[in-house]
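Please read the structure below before turning to the comments.
For this view, one protein chain was removed and the others were kept in their places.
Chain IDs A, B and C follow the sequence of writing; residue 1 opens each chain.
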Amino acid sequence: MKRKLRMGMIGGGPTSFIGPIHRKAAGIDGEIELVCGAFSIVPGESKQTGEALYLNPKRVYETYQEMFEAEKNLPPDQRMDFVSVVTPNHVHFGPSKMALENGFHVIVEKPISFNLEEAKALQKLVAKTGLVLGLTHTYTGYPLVKEARSMVAAGKFGKIRKVYVEYPQGWLSTLLEGTGNLQASWRTDPKQSGMGGAIGDIGTHAANLAEYITGKKITEICVMLNSVVKGRLLDDDCSMLVKFENGATGVLLATQVAAGEENNLNIRVYGEKGGLEWKQEEPNTMILKWLDRPKEIIRAGQAYLSDDAKKFTRTPAGHPEGYLEAFANIYRAFTKAVRDYKPGKKINPAKYDFPDVADGVHGMSFVQTAVKSATSTRKWTKLK
Amino acid sequence: MKRKLRMGMIGGGPTSFIGPIHRKAAGIDGEIELVCGAFSIVPGESKQTGEALYLNPKRVYETYQEMFEAEKNLPPDQRMDFVSVVTPNHVHFGPSKMALENGFHVIVEKPISFNLEEAKALQKLVAKTGLVLGLTHTYTGYPLVKEARSMVAAGKFGKIRKVYVEYPQGWLSTLLEGTGNLQASWRTDPKQSGMGGAIGDIGTHAANLAEYITGKKITEICVMLNSVVKGRLLDDDCSMLVKFENGATGVLLATQVAAGEENNLNIRVYGEKGGLEWKQEEPNTMILKWLDRPKEIIRAGQAYLSDDAKKFTRTPAGHPEGYLEAFANIYRAFTKAVRDYKPGKKINPAKYDFPDVADGVHGMSFVQTAVKSATSTRKWTKLK
Amino acid sequence: MKRKLRMGMIGGGPTSFIGPIHRKAAGIDGEIELVCGAFSIVPGESKQTGEALYLNPKRVYETYQEMFEAEKNLPPDQRMDFVSVVTPNHVHFGPSKMALENGFHVIVEKPISFNLEEAKALQKLVAKTGLVLGLTHTYTGYPLVKEARSMVAAGKFGKIRKVYVEYPQGWLSTLLEGTGNLQASWRTDPKQSGMGGAIGDIGTHAANLAEYITGKKITEICVMLNSVVKGRLLDDDCSMLVKFENGATGVLLATQVAAGEENNLNIRVYGEKGGLEWKQEEPNTMILKWLDRPKEIIRAGQAYLSDDAKKFTRTPAGHPEGYLEAFANIYRAFTKAVRDYKPGKKINPAKYDFPDVADGVHGMSFVQTAVKSATSTRKWTKLK
Partner (left out) sequence: MKRKLRMGMIGGGPTSFIGPIHRKAAGIDGEIELVCGAFSIVPGESKQTGEALYLNPKRVYETYQEMFEAEKNLPPDQRMDFVSVVTPNHVHFGPSKMALENGFHVIVEKPISFNLEEAKALQKLVAKTGLVLGLTHTYTGYPLVKEARSMVAAGKFGKIRKVYVEYPQGWLSTLLEGTGNLQASWRTDPKQSGMGGAIGDIGTHAANLAEYITGKKITEICVMLNSVVKGRLLDDDCSMLVKFENGATGVLLATQVAAGEENNLNIRVYGEKGGLEWKQEEPNTMILKWLDRPKEIIRAGQAYLSDDAKKFTRTPAGHPEGYLEAFANIYRAFTKAVRDYKPGKKINPAKYDFPDVADGVHGMSFVQTAVKSATSTRKWTKLK
């Protein structure tokens, strides 16, 4: 296909945080062209956003239903190839489902859906249609996260014993949703966000990161969820003890009331021979720790990295890449899969290295189990 | 008392790690003179150590019983003032008890005793005799730990909400006790170390640090203890969810199998308005985090610190102090109390700022409760 | 102008390092569309690159002369708006001159030209045509560099006294140009690179950064240039004492033989009341130092930053931006100026905040003076 892929967007209007991020990320590699969108259900906002993005006004829609209807009837040389869903959580399922049903690939912001049932429904649809569904668990897009996974898989640290993963933020330290802040409002509203607050918004990222790097699933958890700020409707703070399928254990914490923290996702993994430490806020550096020799500083862009990391790198060492590039890496992998797609052929997301519908289902199960464990007096609850 | 205080030492022979540390720490401020010791029960070793320390051979003893007997009969202008107990855990109680019973003040390496009963017995003896008992929970000796406590107490961060305290080490990642390593051998031996491995050896330091800084006691814990290395007789790894008496919650972890870690005790505390972060391996720096303004870097030795920190500082900013100076600060505070001691007068350790017998009792209770929680299927266990 | 700006590119073929960087940077904000290019003079390579970029084959040219000829004859609704020049140094002048002569705006990779004379010729052309010329001194594109400049200008540090700016790299520690490495070959070749090696390639970045942040020009320098690696034709190492127009003094160093360094551009500036420290490899953090109070950690994306920084930021704090975004910021400012351009109107680059032809002339003068000083036995040489 000697052309850019054509992307439509659902959500991402004037008040969206993540919509512009998706668009910028999709723009970096020159592989994707935004051709249409249904950016907002607030009257006029979709049009306004379409104009700001220099889109053809005819392809700026008021609703996603209208968009699918119109786009599927466009000739193949104009029609969008895939849709990017960047709405609040409770509007992930509808557009994703409709996209798959109408023959469009989907890349959807996490969490994949509002609840586990929706996620499973999407999984069935993907299986049935063979279309590509990508999930933007952004943080696995960083090259050094891929290096970490690669090193663990190669046994560099021996058998993994301990995993400590944290996602501390501080932005919800006050009742921000009471001030009209839109991001805070929908994320702390059970009707828009789902049954999990911090656990769903960022805890899933932490779990996904830990499982991605170790290559092992979490099997049992012992959870404490708190609503620290008075008046908050969902949890804003989570700590849990965790067990992994290989016998490793650890701690996962995610909080939005660690006042003064920004977006400090970080992970430490220890095996028999050594360990690693990575922090999202300084993503181009990873520390390796060894039993009998000096620690090492691994740096993105270096010649000594594995191909797993290198193929998701755009600049040489010392020229820092960031969040947008990590995001672009999810798009890069997703895009390759879309280009390789043929009706009837089964796409293997692991080959391309992007989070997919299975990660989405697992994430929703994780949130549901965490909420269940939090209210239990029993220490351990199993993930199914 | 216009003279140096006279110290006797029990333990600290040729194979001791902590004995020389105590002696060096005690030597820094020029307030203490080592005059006698019973350094080892291995025949000849006490004499050997005494010679290396240039002691009067007459005051180098084979057993601590012999030492107390001899010293108490010396004239007051020669007799030791206090004894420093630096033996393995199971030999903390005997010498401490005998010291108190014979009128000597005691500074004892942590944990205060082998089990909770012994700790309580010492507490009664201290109450009865009025003598000074110090416990070397070294890490609260660092000036910036004192600054942290001072800032929390002054309400700089608002009400404390979250506490994350960690003590990762890696030195027991292999079955070191099987190689003849003496430190590993006694620390992993239930008969010498007590019922707790990592939880007792370093978990108590973590708990003590958290409680010291926040000024709040841990009230409930949910504990996972592991013996990660095959063949190990005690736990070498601990993670727990914790609740504090003010409603704060958090996580405490202590592990000796985090391969590549040295002695990475660290703590993060968050309140309504901000938080702090401190790491023992770089003890002269503390990061403050704030809701609405830049993070700050607090540095030991600076003029802007509180008196609580300044009075335990020896060098100006930029001239790093370390572990020995932190240790010396415990001795400094203990020594002041000893100088102020008068028969019949009650010494208040909080005024001098050193860990005392109450901390010892609480620490033993913490270990005992942690072991109990670890084997329970109930999520939460209360500390008494 | 309710459309994307149309960009043509000169250089940036299959072996180019900086060409893809420019394209990715230009793609981030969705304001620019690459429509044509003369990517290489190696037969076939331009076509190959054009295909890889999904360009219309008719607008992929073999030479830049051909490109200007063809593009200027296209109708205004197709014709490119500006050209991006990303060739080796000795081919900066030709395309830039021809662009201006044919009515196209120019954004050109630094250094602006091969020598000072060419730079001055371009300056005259810009003055004559009124067209916009941008120069990609990338590193001033970082938001925190803009914050630094803003703070200095606001007098936060008092009068500036000391400036230490460094640009250490290690990649030329061996005679890489002897191994066929293309980047090393042209950069160490006086015929392609100009009279300066390290001083021209990276020393100019350091000087530009120092002058940008302080708002003061370097007036006198005392230079040591070395060709450390045997067989190298240009300097690969530079150190100089510098004086600034306000009386501040300092040190500038740039080296390509600091083995193990990546791209460690960094700067420290001190005034009467405090100072700042910024490192390109961790560009989202800046340390402020103060006479009487704790150091502060300024972070990109924070609400407390000035508008000067905020308008060049795409993500909230904790979502790191990097080199591509800094690069995109030069494009962002340049693009705004191009959109505002009207024949006869004078564009003020300072208003938009992008490096322009005056910076280019000053940079070439800096290199020429440095080379002169390096061979002089006199301590100080003035910049004119």
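The working rule: contacts are C-beta pairs under 8 Å (C-beta built on N, C-alpha and C of every residue); 3 or more make two chains touch, one makes a residue touch a chain.
Bear in mind the structure is a predicted one, so any value in this text is a computation, not a measurement.
Only one of B:L34, B:V132 or B:L176 touches the chain withheld from this view, namely B:L34. Looking at B:S40, B:S113, B:Q169 or B:T214, the residue that reaches the missing chain in the full complex is B:Q169. The residue touching the chain not shown here, chosen from A:K159, A:K191, A:R293 or A:K382, is A:R293.
Seen across the whole complex, the unshown chain contacts subunit C at 157, 161-162, 164, 166, 170, 173-174, 222, 224, 226, 228, 237, 239-241, 249-251, 253, 255, 257-261, 268, 270-275, 288-291, 295, 376-380.
Although one chain is not shown, part of subunit A still touches it, namely residues 287-288, 292-299, 302-304. Think of the hidden chain as still there; on subunit B it touches residues 2-4, 17, 20-21, 23-24, 27-30, 34, 51, 53-54, 169, 261-264, 280-284, 299, 301-302, 314-325.
The definition used in the following text is that only the chains that are shown with their structure count from here on.
In this assembly, B is the chain whose CA centroid lies farthest from the centroid of subunit A. Put simply, subunit A has to spin 180° for its C-alpha atoms to lie on subunit C, with the angle rounded to a multiple of 5. With centres taken as mean Cα positions, subunit B sits 44 Å from subunit A. Note on chain placement: the centre of subunit A and the centre of subunit C lie 34 Å apart, centres being C-alpha means. Averaging C-alpha coordinates per chain places the centre of subunit B 56 Å away from that of subunit C.
Looking at subunit C, one finds that residues 299, 302 touch two or more other chains.
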